[in-house]
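Missing here: one protein chain of the complex. Every other protein chain is in place.
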Amino acid sequence: MANRVAIVGIGQTYHKNKRPDVNMPEMVNEAVRAALVDAQLRPKDIEAVITGNMETFEGVYLPDHWMAVEAVAFRTPGFKVSTGGTTGASAVEEGFNFVASGLCDVALVIGFEKQDTGDTTAAITACSTPVWGKGMATGAIGEFAKQALTYMEKSGAKEEHAAMVRLKADRGACRNPYAHLKLGLKSVEEILQSGYLVWPIRLLDFCPQSCGACALVLASEGRAGKITKKPVWMADMITIHQLPFRAGIFGDITGTEPYSQEVAAEKLYERNGITNPIRDIDMAEIYEPSNWEEMSLYEHFHFCEKNQGWKMVEKRMTEIEGEFPVNPSGGVLATNPIGATPTIRIAEAALQVRGDAGEHQVTRDVKTAVATALGGSNWTVMTLLKRSL
Amino acid sequence: MSEKIEQVEGLDAFIVEGKIDIPNTYSAGAVGSRFLIELRDNKKIMGIRCPDCNRVYVPPKSTCKDCFGQLSEWVQVSDKGTLITYTVDCHSNNVQPVEPPIIYGIIRLDGADTGLVHMLGEVDLEQVKIGMRLQAVFKEKRVASVLDIKYFKPLA
Amino acid sequence: MAERVGIVAIAQTKYHPNRADAFEGELAYEVIRPLLEETGLGFSDEGNGIDCAVTCSQDFWDGRTISNTSVMSAVGAHLSDEDKVNEDGINAIYCAMARILSGRHDIVLVVSHMKESQADKSMVENAALDPIFMRQLGFDFLTAAAMQARRYMYKYGITPEQCAKVAVKNRGNAKNNPFAQEPTDITIEDVLGSKLLASPIRFLDTKPISDGACAMILAREKKAKKITAKPIWILGVSNCYETHYLGERDLAECDALVSAARKAYSMAGISNPLKEINVAEICEEYSYQELLWMEGLGFCGRGEAGRLIDSGVTQMGGQLPVNPSGGMLSGNPNGVAGMTRVAEAVLQLRGEAGDRQVPGAKIALAHGVTGVCGQHHGVMILGKGSRR
Partner (left out) sequence: MTQKPEYIHIKYTKPRYYRWSTGKYMGKVYKEARDNKKLVTNRCPKCGELLWHPEPVCGRCKVYAGEDWVEMSDKGTVLQYTYLVVPMWNPHMGERWANPYPLASIKLDNGCYIYHFLEEQDPEKLPKVKRVQAVWKEEGRGQGLGDILYFRAIEE
């Protein structure tokens, strides 16, 4: 049967709004070096490099080629994947497959995005083909706005709850040395005073545009034990896509279609004997592009019942000290280098499993963690990590 | 709007003409910036040396391709060099900085171990040969770009 | 490898200069539908159908961010799994193979599609060049290839006639391939007399703009044998990156290809490729590339590919026919071309290559290339029958 796979090296850059001091390959190199140092490996130990990036965001065709040397890909097998928002997790999944298959023993996976290069929102808007109608897309923000409206109407959540999610994210970010936005927010009121981007999404409701990279070293069972004393085992990964049949690109606002998150979570839990997610899993790093989305994602991932997501927030269950911490890193609301964002979710969940998250290490002992990614027309990638298999 | 939509002759299919127009601004980074600033301010071509393999990179880079070391040792290289390969580019495209034909070449500057891709000028097409000696010609008005070198001309 | 991975069905479109009549999803389904009909497979993760898809397309060429959204329905991705690989299509097959060997998938659909006619080739290629030191110079892959051709010909004494022979051979071979875009009878004189684009590369040394798609189904050994009586096995595979900056490379060499080939050969147990391989399908976007890549693949020594083509070894009927399909020069889109090479190799091994059949072919090589001056190479060795 297939090899078991562990995360044995974790590296990320400090995430920032602008990085004029480095070009794109140099930025990626920072994360790669950090991951190699963490794993105590040399470049020549890497047998395959899988990169993930949305090339239209920076206007670089084949960016993995530009950074071949900096990404340790020079003279090494590998390729680039891109699946929209989920890209950084798709890259990890292919790295996982490469090691699990025995095609290699040590793989490096890299997610990156340098958003100071261009208008990413515009690049996202270019997902819609002019063939289907020009100007009929508002980019991701418009879609999330529709989601937020629907969620408010259905669940009874109020703008205050969205603000509480933002406050939680900021608390985490301020304790995470790598996080981008550290606003030092004090109160819900402060957030409710920020202006609207697209009604009802406020400036502070949405994720920032960040520059950053995240790299993971994955190793087979045979090698992992030799590389590190604290391997984080990749118990499982799953990808579920969804087609926008109905009325919302990020999930169906008519409530008649299953969500990709539900399908992914149910399959992942079933395959891994998880019957009560918030008991069987110790924490989660989820891809929440807006604070509104975070509350409905709790429901889709079955962390709570339908329309109860905002109550988890109200009860402070998902705070760092809470019984089921979600995004102690500050999450996507604080840091969003798109191609790296899902990779960071997995990296941060792995740090929690290792107990190496430092200031933002959660109170609960983390033996099992889940990381999620969101992209495309509501595509979901989930990763289940464990301290021991 | 520049967009034009027309039906394909004989088919129930249409062509939608359009564009993707997103301006991009690339950071040259600390290493790239230093190289470009030296071109602009001092008409100097700078390389970076790997202390492990001794290779001098022009254009400079921050990571050695063989040693993976982080590079920081700057050296000035000559503005004269040798042509490694070239092409007389006759086809035109939307992004060329000057009208074709353009002679592109890879030039290894004296003191450098890698080649710089650039253009050749003040030269007859028949005269261009691999191994010929060339010298950089700088533009009068320089803006910190690789195009601050106007082209390389034959060394008299 | 505990278990082998088999290719159980392939399909390709006829390659065409402008497929305005087909949206990306329509083009992809044109090759997916016959696969479903041939194998009787549907989409299912219950162990009896296609359980995931790997697609291959390029946002830059498609002019659409997340270009795979165009083919989601066609590849059965709803509430299922899909990933998109951004190199030549041969790497999507590599990716699909890893998915099967990982034990996490059984039957994988792989599809690559591209309509070069929709984009401005030079602008797309120029955007792949490092924006700080190369992109502003305004050149494209053709210009870069011309500099590589010049260096290669200079270093090893390869002649323009020898390069032209590649174009003559491949476009002639294409006459036997019903899927080829431009089968033509041309002579060496025609090539050398055609319009100079970027010296030494002339119009007939290049491939035409091309639209098309290619798809295949991969399955683990046990399932493959049930699906078809003629599974073709992936015996060896690898790929490799070269450094990006042209001035850091010796353009007369192709070290990344040497490395990819060495790994693929070692996996397949091949020590003398010229002898042991019966047919090779190589991605030659420009005529000189077939010669240079043959050296990288170890079919001859460095600088000897000119003599190899002069000797007729690589013609139909020769010891190792190269590109019986007509190759990329006869018209395949970027990104699809490497997958087309694998599809052609499969047809050869199944004995279904029609007029372009190499009699008795047992071991085939397929090659795909991505990037400027061959920056990324993929090599795959395929075989039929028992394990080597």
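When the chains are written out, they are named A, B and C in that same order, and each has its own residue count from 1.
Everything that follows uses one rule, which is that a contact is a pair of C-beta atoms (placed from the backbone, for glycine too) under 8 Å apart; a residue touches a chain by one contact, two chains touch by 3 or more.
A quick note: this is a predicted structure, and the numbers were derived from the prediction, not measured.
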{"item": "Partner chains on view for the chain not depicted", "value": "A, B, C"}
{"item": "Chain not shown: contacting residue from C:F23, C:Y94 or C:Y154", "value": "C:F23"}
{"item": "Given A:G11, A:P43, A:G111 or A:P130, the one touching the chain that is not displayed", "value": "A:P130"}
{"item": "Hidden-chain contact residue, picked from the options A:P43, A:G59 or A:P277", "value": "A:G59"}
{"item": "Touch with the omitted chain, as defined above, among B:N42, B:S72 or B:N94", "value": "B:N94"}
{"item": "Touch residues of chain A, complete complex, unshown partner", "value": "20-21, 59, 119, 121-123, 125-126, 129-139, 141-142, 145-146, 149-150, 195-199, 243, 245-248, 253-254"}
{"item": "In chain C, positions touching the absent partner", "value": "19-27, 29, 33, 42-43, 60, 63, 72-74, 76-78, 115, 117-120, 123-124, 127, 131-132, 135-136"}
{"item": "Residues belonging to chain B that touch the chain removed from view", "value": "1, 3, 5-8, 11-30, 32-33, 36-37, 94-95, 144-145"}
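Assume only the chains that are shown with their structure count from here on.
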{"item": "Chain at maximum distance from chain A, centres defined as averaged CA atoms", "value": "B"}
{"item": "Centroid distance [mean C-alpha coordinates] between chain C and chain A, Å", "value": "34"}
{"item": "Euclidean distance of C-alpha centroids - chain B vs chain C, Å", "value": "30"}
{"item": "Where chain A touches two or more other chains at once, by residue number", "value": "23, 56, 59, 69, 74, 123, 126, 131"}
{"item": "Interface hub residues of chain C, defined as touching at least two other chains", "value": "63, 131-132, 243"}
{"item": "Interfacial residue positions of chain B with respect to chain A in the complex", "value": "3, 16, 18, 20, 22-32, 61-65, 68"}
{"item": "Complex contact set, residues of chain A against chain B", "value": "18-26, 29, 42-43, 56, 58-59, 69-70, 72, 74, 114, 116-119, 122-123, 126, 130-131, 134"}
{"item": "Complex interface listing, chain B residues touching chain C", "value": "8, 11, 13, 15, 18, 20, 24, 26, 28-29, 32, 36, 57-59, 61, 65, 84-91, 93-98, 102, 104-106, 108, 114-119, 130, 145-147"}
